[in-house]
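Some notes on the structure that comes next.
The block that comes next holds chain A.
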Amino acid sequence: MRTLLLAAAAGLSFAAVTPALAHNHNAINSVVRLNNFDYGGSSQGDRLSWDLDALIGTYDHRLLFRTEGEQIRGQTEKAEIQLFYNRPISEFWDVNVGWRRDFFRTNRNYGAVGFRGIAPYFFEVEATAYVSEEGVLSGRLELATELLIARSVFNDTGPGLYLKPAIELNASAGNDRELEVRRGVTDMELSLQLRYEFTPQIAPYVQVGWERQLGETANLARANGERVANSYAVIGIRSLF
Partner candidate 1 sequence: MTSPLSRRDSLKLAAAAGMAGVVTAFPGRQSFANAHRVQDLAVEATRITVDGAQTNALTIGGTVPGPLLHWREGEEVVIRVTNRLSEPTSIHWHGLLLAGVMDGAPGFNGYEAIQPGQTYTYRFQLRQAGTYWYHSHSAAQEQAGMYGAIVIEPARPEPVRVTRDYVVMLSDHSSEAPDAIFRNLRNREGYYNRGQRTLVDFMRDVRRDGWSATMAERMSWGEMRMDPTDLADVTGYQFLVNGRGPQDNKTFLFTPGERVRLRFINGSAMSIYDVAIPDLRMTVISADGLPVIPVPVDEFRIGVGETYDVVVNPTEARAFTIMSEPLDRSGYARATLAPRQGMEAPIPPRRPRTVLTMADMGMAHGGMAMGSGAMAGMDHSAMAMGGAAAGGSAMAGMNHGGMPMGGSGTGTAAPAPAAANPHAGHAMPGAAAMADPNNPLGWEQAGTPAGKRALRYADLRSTRARPNAPQPSRDIILRLTGQMGRYSWSLNDRRFGMEEGIRVREGDRVRIRFMNETMMAHPMHLHGMFMEMENGAGDRLPYKHVVLVRPGAEASVLLTADEVGDWPLHCHLLYHMEAGMMTRFIVEPARVASAG
Partner candidate 2 sequence: MIKLSHLAALTLLAAATATPAILAPAPALASPEGHGNNAQLLGQPAARGTGRVVRIEMTENAYSVPRIQVRAGETIRFVAVNRGQFVHEFSFAPAAVAAAHRPEMARMFEHGMITPERVVSLTMTMPDGTRMDLAPPNTVLVEPGKTGEISWRFTRAGTIEIACNIPGHYESGMAAELVVTPR
């Protein structure tokens, strides 16, 4: 893992020494994106969730930090951070190589490799394979797209109303007792977000979603007396800095 990070850092510093000349074509750029930050009710109780990422780097070499999590009734249901070295491999696709750490149920480290980008018809795709320190292989697929429904009636360049359906699927190639994960498709989430974007910095939304554990993982949860499905309705804000 350390090796990977070192490699990423080396990539960055290499990029930074390219002569900048009069223009900052290779200047380091950074952005923090709050993709989701919302609160509301769910069938299991009040729910808080977040998804934030930060990118820093040049056109060719970037570091990507991402954190995601969810609390239900004040109890953490999911919390993770990921740190990737990110590099474009084609016009629409990047590769991510790096590390993930979970803070839920147990602290677990993973090595990660994946890609993300825009598929034809504007589907945002992110697919990542993980190997945990326990040697268990798992994968995650996220798909989303966005429809612009309308612009402000007063001004066709004004705020936009967007509808964003998304799906996330997780699967595991093995069992992880501590994480209460069993081999197979482990869980999924479907969501639909309606967002009113005043500016990219200020974009409040309402979102409904349905999360469910699946397969053997769900069976295990049931056996433990846990509920395997949760539907929610939340309000939140998207932003970028």
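How these were chosen: all candidates are chains of the complex that A comes from, given by their letters.
Criterion: a contact is a pair of C-beta atoms (placed from the backbone, for glycine too) under 8 Å apart; a residue touches a chain by one contact, two chains touch by 3 or more; residues count from 1.
None of the values given here were measured: they were computed from a predicted structure.
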Self-check item: In-complex contact of chain A, chosen from 1 or 2
Solution: 1
Practice problem: Within their complex, state which residues of chain A touch candidate 1. | Solution: 18-26, 29, 31, 33, 55, 59, 88, 91-92, 118-122, 147-151, 156-158, 160, 200, 240
